[in-house]
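Take a look at the structure set out below.
For this depiction, one protein chain was excluded, whereas all remaining protein chains were kept in their positions.
Moving on, here comes subunit A:
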């Protein structure tokens, strides 16, 4: 994928990580105790064995993923091949290349025509050889 599309994908993934982070933390956070007079909640049941990551690790993991995505974005920006001179320099280069392309194209056309002529002369020579051989064989 070209680098600009990669940059766009990276921006979208940073956005996705952001709202997933906030959404997960808001949804799964433990409730806040409103007053010291309220009794403590009963101890939570044993979590199911497929819940591999505990809630305490989530903020760290998610923020690490966000920072990693931002660093990757910076690395991609550094890799942008923006050789500048801007638009005018590029347009000038395109004109030069078009002129060179036309010249080389005309040279190629000349070579092709010369090769065509050579092919004709070879065919004429071949028919001359062939007819002389036939004549010597007949007489």
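To be clear about the criterion, a contact is a pair of C-beta atoms (placed from the backbone, for glycine too) under 8 Å apart; a residue touches a chain by one contact, two chains touch by 3 or more; residues count from 1.
The rule is simple: contacts and distances are computed from a predicted model.
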Undepicted complex member, UniProt protein name, chosen from "Mediator of RNA polymerase II transcription subunit 7", "Vacuolar protein sorting-associated protein 35", "Nephrin" or "AP complex subunit sigma": "Mediator of RNA polymerase II transcription subunit 7"
Residue numbers in subunit A that touch the chain omitted from display: 2, 4, 7-8, 11, 14-15, 18, 22, 26, 66-67, 70, 73-74, 77-78, 80-82, 84, 86-87, 90-91, 93-94, 97-98, 100-101, 104-105, 107-108, 111-112, 114-115, 118, 121-122, 125, 129, 132
